[in-house]
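Written below as structure tokens is the structure these notes are about.
A single protein chain has been removed from this complex, and every other one stays in its place.
Moving on, here comes chain A:
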Amino acid sequence: MNGSEIFFECLRRENVEYIFGYPGGALLKVYETLYDVEDIKHILVRHEQGATHMAEGYARATGRPGVVLVTSGPGATNTVTGITNAYMDSSPMVIFTGQVPSSLIGNDAFQEADIVGITRPITKHNFLVKDVRELASTIQKAFFLATNGRPGPVLVDMPKDILNASCTFEWPESVDIRGFKPTIKCHQNQIEKAAHKIAEAKRPLLYIGGGVISSEASEELRKLAIELDIPVTMTLQGLGAFPASHPLSMGMLGMHGTFWANQAVNKCDLLIAVGARFDDRVTGRVDTFAPQAYKIHNDIDPTNVDKNVKVDLPIVGDAKNFLQGLLEAMPEKREKHDAWHAEILQWQEQCPMTYTVEEDSLKTEFVIDQVSRQTEGNAVVVTDVGQHQMWTSQYYRFNNPRSIITSGGLGTMGYGLPAAIGAAFGITDRPVVLFCGDGGFMMNIQELVTAVHYKIPVKIFLLNNSFLGMVRQWQELFHEEKYSFTDLEASNPDFLKVVDAFGCKAMRADTPAEAEAAIRTALDYNEGPVFVEFRVIKKDMVFPMVPAGGSISDMLLERLNPKTMV
């Protein structure tokens, strides 16, 4: 077999369904082989960044690794943002880059970029293949690394001569990488110690991150929380790990989390962090984070432990293993939490999540709430980055894991549209909905072609506030209302015309009544992508909010007014 045939044979062995790719000189041989490949579907994107976000959206929605194929030089460098995004959010992905022939590497050859050097700090690992006989085992290792332990992106750089060279195909029976032995099973003593602490706690709180979703541990979490009667708060990436419809769900914590979740963090006597990393958007000021709590931290990545917040009981291992072990180890005798629930209820009544509705103007909160109702919290929801993203976390009531697909760690505008398309390739039995801002939509709008061409029934909901809304919010609150370069009113295109030109069904809504109807129409339309522009009010702000660096117990509840600081 030649290198290109080996490449596809490896993807077959890894059960790859889709490749998100874009051809070029260094990949001519691969695309020649691809011409006759039928069992693996290649999706032609319109920009390599789009391919990376699509692959990530697919990976996040399905749990299977996303696969990207791009050419050398500019093709490869165009993937950098998407790879970083996947790295920050621990999404399994394998990126294949073409490279100039081995003999030219280092010569500043045409379309040469040192992509292995460039992506070293943004991949879990990367490889340059130097011999066609190592191609198969390298690809096998890449998939193994991307999907085992803490997931992440792995890049394989394939010089042109390697793809043309031939050898016999050999697929090793198993993978053994001596420098990679992730701890999956938690230490039994530690689990027992944790169980003991939980049994004694009067005000326990589960703080759940994306790790619970990637380890497929939602069922274990649900059992544990309900059995032990412990409230659950989730990070942005953890939403859906525990159903929002359950009374123990506290919603999101952190900068734009619910008032009651943050108060609970502040007052709990035991914090059980699972698959979460104490990110600064969650903790606010670290020295005042959960000040009264004994802290248990379970994470698969030892570097996450004691990185931002010192914990009392670190437990390295897989979240599923941890939660299962915990349930088995719980002693019979446990504290009751009735008083704790009553306290939480008070906070909920004190500052509920509400918004006002007016007949002739539209708010993003309303749109998201409506979509949440009409889909009964069962859609796969993808967002871009900005205010609409935070409102999604607040007003969409996620009932299932793998249902929020959003750029958390990197906060990449332009992520949403391609990620939604990728998710819709993987998920066909639930609606895939995108909430996007008018700023971010322009950042990868070219992928609309991909959605139209492949008839992807993704619901594109544009929340057009004619502003870079999240930046505008900070300018209003903390920068003397100097709206420097955030007003897009004069420069935004006519979105309906643009979307129409791409061949995508497009609608517009300006009032709550129109919005409700448009959402219904969009959800019922499945022949391809459908786009709705919601022209929402401009100066709405996301509250509650913890100002950057503040304590999460001190939330800003509305527009600047010292009395509203609680």
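Note that a residue touches a chain if its C-beta (ideal position, glycine included) is under 8 Å from a C-beta of that chain, and two chains touch if they have at least 3 such contacts; residues count from 1.
Simple rule for what comes next: contacts and distances are computed from a predicted model.
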Next item on the list: Mind telling me which option in "Acetolactate synthase small subunit", "Deacetylase", "Phosphate ABC transporter ATP-binding protein" or "Cell division topological specificity factor" is what UniProt lists for the chain we can't see?
Entry: "Acetolactate synthase small subunit"
Item checked: Option from A:Asp176, A:Asp306 or A:Glu376 whose C-beta touches the chain left out -> A:Asp306
Next item on the list: Specify the residue from the set A:Arg12, A:Arg120, A:Lys202 or A:His246 that touches the hidden chain.
Entry: A:Arg120
Check: At which residues does chain A meet the chain that is not included here?
Finding: 116-117, 120-121, 124-125, 128, 145, 177-180, 301-303, 305-307, 310
